[in-house]
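A protein chain is absent from this complex, but the other protein chains hold their places.
We call the chains A, B and C, going by the order they appear; numbering starts again at 1 in every chain.
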């Protein structure tokens, strides 16, 4: 074992590593800040929400999205790291998809941003492949026995995004209003989209 | 999860628990001290060493020990918790035994006392059932390819103790002198006994 | 329970610790923790299996913080299960011991579990025939218990030979949950290392004690 094993406060470890890399010219604060800003401001579930809203309102787009998620998502301008190949999983009233990465925390960054804490936690990762119905219920999503559950464990560079059910009572909403309803959790498959 | 999960300094947790149990009359300092003293002073590998030295010098005892370890060990006065049934594993020049408990840290207390740190550590527990030769080499015990290794994972209340090889050059030693050579590590199977 | 305790064959724990012959208790609190564990077992129904299962339920991060830490938290969980202490009490008492003026919750209602016992210890005479003989080829069942179980993951679905017939024994899977002793025969089953770890494994044999319900004839 290296002394990487000696426990350090992570904030201090980050500062020490950053300072060593800066001396080598391998890091500069502007680059660090740009990475942070990108995922704090530009890349997040609002991207995926636009994809979902478009699919809900444009049947041809929906067909393209389900046939080739990567390309259809790129139409809206979303691509980049962790989005080399994105497959979209369509929920129906009788079929519910939920996505996990048991081995690390793979996640479709271009459409959903960085994964939330619960997705990266060993509890979700360990349990959703063994007792998904129970896990979803703990999250507040109680599915009927007539709903089939498909769990996807993303273990290659293929990334998965769920196309949730469009909630009833949203027939008159615009695409933009629909996008505002779509939550990150619904695109991972641990929640459904509620009406306005 | 209960708040048992909230991290406390273990010394403080021990003090808090002891104080709560004392209020209920479930613990008193004299009993605590007697438990500690027993395993600090009376019960330890010196017991097992006496068993080994007797087996090395008394062929009939050796035969009884290998046939029924529990009874033969009790002849020398050693019994009690974690010694309900003890099986003795005889090393030979061509066969080496090593003992582990992968699921917890089961150990033959009456003959060896409480387990040492390395025995309880996940590294030993995880690795010795997968790469015992490598683990023994890390401990400094390099066995020839002509020595067969048998690993015992003690997962019931049966406890195992290794009868190590008597080292050469000890023909004239008394039983007591022999016992002084026998180490705890040799009775778990991670070392051999060296001559005087 | 497929918990953090089931470490057989796991990788990544690094070098073994040195063969250090230090004292049994490196620090005073470890001795207290040891005694507390024994007294907790006594107070909570004299059930060693329940204590082991409590240790298995120590949160994984705490489990890996050392033996007497998990032993101590295991004792606390066992006592919580029995209504002898509550977690809130322990936290509050700890805060008070550190000088905080914290109030303490009322003690819980004790409900120490009881289980009929066939006698002291774990060895039991069983008056039914054994299912397996020495030399029989057996396979470890593909068990997925939610509760206590003494068949580690690394032997499940693997085939070995019965090397010895062990004693009749209180069944941990039942006893740990205070559901009765349900005595079962134990067998020492020997596995070839390549059956466990593939053709590139170091050559050795692994013997482990398995309860009759864990085993089925290997076909």
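Basically, a residue touches a chain if its C-beta (ideal position, glycine included) is under 8 Å from a C-beta of that chain, and two chains touch if they have at least 3 such contacts.
Note that the coordinates shown come from a computational prediction; the quantities given were computed from them, not determined experimentally.
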Listed residues C:2, C:104, C:136 or C:192, member touching the removed chain: C:2
Touching residues (missing chain, whole complex) on chain A: 1-8, 10-21, 24, 26-27, 31-32, 35-36, 39-40, 44, 84-85, 102-105, 113-114, 116-118, 120-127, 129-135, 138-140, 148-158, 183-185, 190-191
Where the missing chain touches chain C, by residue: 1-4, 9-14, 56-57, 59-61, 64-65, 142-144, 146, 153, 157, 197-198, 200-201
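In this section, only the chains that are shown with their structure count from here on.
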Centrality ranking, top chain (CA atoms only): C
Whole-Å separation of chain centres (CA-atom averages), chain A against chain C: 38
Centroid distance [mean C-alpha coordinates] between chain B and chain A, Å: 51
Numbers and ranges of chain A residues touching at least 2 other chains: none
Contacts with two or more other chains, residues of chain C listed in rising order: 14-15
